[in-house]
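Only a part of the assembly is drawn; its chains keep their places, and the rest are absent.
Going by the order they are written in, the chains are A and B; count residues from 1 in each one.
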């Protein structure tokens, strides 16, 4: 049951010096990023501006044993840059959405690579500006659409690219949760509060938090580009300022058609991200909650259960696999794969080493597409559900 | 493990004298109707015009041991009516769609009840005319949207009506198949040929064949009325004259929102009818391919697997249940339940006996709604996917 070493092989060589903005006490996604960074031993977390509250920032940094704690990201960017070869090489930004753009800008300007949570900004224009900035600085600007790190998502993508599905016709993607079925934000729950606040989350609530994940996943696997869409963006809970349910029809370049549903008010759904892609030669289905299997149906033949870690898993899946089949990998492992691939790019930037051709972590390009999707969906819905073009 | 007697109890009293139009050699759905009629022993099949080809009609009638065979439905309607108390009381019409309306009209005019397959006609106007005719004659005009006969569909409906889901917000329904992924109609396959021929199937291909099933099921369970819709009706297979994939967004009276997807070009899907309904208090999910279970998720509590035949199944489900839990009932049993309930209405018409209050077999009302749905979806799509109102 030996597994071939791929991108997720344990840390080869010197670790990446990493910092973090956000992710202090009471946060959820910060700990996820830290475990993801640690899992394959490619990073060491040295510095942080972990909270907008000074005391909390310091206490959190101490609890995590960080070498350097900062009161805010601007100070951190400036001082770390000043440390030169001892300063951090990359920063993970895990704040609420509205802080993503200014923080990313500060680090990019300081010459520090950025790993940013999604959605990458609160407006499309911001995302486009960050893209320009990263390009002009020649820096990595990764966006953690983590579901693209699952091995069987890689398998699905390779199936499509190899033509196993033939010409694509239909893409059905959905992402259903239920945690905002009631007005949780009124209770003071921190995650709910900022995600339903336009000032911190941006123009999209549910669509930004999980809709963009679904959209990115569909594009990542299918390779299809959305030309236009028509959306119904709803806020079902009384008094909620942002959407909690979104239904979208998609027209892809080349004639394929799609539907996307994202909801945070669908009781019984926990984190129900599910993708189905159909072509004239076959169809596939993948569900995030049971991520180690993929259903593959070559037309006219029985559906096969393709399992991660078996001989049937394609090379793109095998290279990001850590465990034999039947030993389930989960959310953290997929997230860690994104971090492991980013590490390759960061090492390449550091020492000119090569990046494996299958390294496909999501970047600011995915970030821009996500913001264009949000912008178009909100626009369509505000126009009564008209079809609108999606910016490139 | 004794099961209470309900609508599906074995034939009580004199059987209904039944005739059939269509359903001769090589047909699929005719045999289904016959088994459904026979299963609970409420009918005896006496007469038929089983094929448009005379020789085949006679040979099929003989093979089935029918007492009276006819060359066509007009002759049959006339002669059976002339037999008075010996003639058939009801006729099952199981031809391709284009024969539904004229055949139904002939029998209704002759004073004979009609059980018609779906979609009930090829145009909305025809369906509305049939509705008027049945009303004016005081006759039963049932339409076999058979999926409404499944016990757990009845359970779902009762859950909604009792308010267990609270105010409904979201309905997601889909019906995916793959048998028309390639141009099967070119091979001479009979089922594929007429279903893809506008002259015989009407304006809807996939949308008429299975889309209306999905639409009826969603309405039957949720009780919601569609006000407007926006549709993308596609024919992916080259040369196909009717749609093989349809994607629809639905706006319901009261503010709930829905999506409907029907496809016959989705490899790996056999008969994938699946309904999910979400309200502010709970959500439910039912899948036709595993019809004996329903997932019920009261918000904030674990999802429960409600199983047909257990104490947790609601009375509306229990009354149409024949077997203890774990002994799977299937498609034929659900179909037979619709026939058993129609038998109650026919007996009531015959002798004034009472109809149980939970008898809810689908009728020409469902048939009209189905045609209105097809008409609106085709209209929306031909207008580039604009939102259009759905006729009442």
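We take it that contacts are C-beta pairs under 8 Å (C-beta built on N, C-alpha and C of every residue); 3 or more make two chains touch, one makes a residue touch a chain.
Remember, it's a predicted structure, so these values are computed and weren't measured experimentally.
Asker: Wait, 2 copies are placed, so what's the full copy count for the complex?
Answerer: Assembly-level count of identical protein chains is 4.
Just so we're on the same page, only the chains that are shown with their structure count from here on.
Asker: In whole angstrom, how far does the Cα centroid of chain A sit from the Cα centroid of chain B?
Answerer: Whole-Å distance between the two chain centres: 43.
Asker: So in the complex, which bits of chain B are touching chain A?
Answerer: 169-170, 172, 174, 178, 181-182, 230, 232, 234, 236-237, 245, 247, 249, 251, 257-259, 261, 263, 265-269, 276, 278-285, 295-300, 303, 384-387
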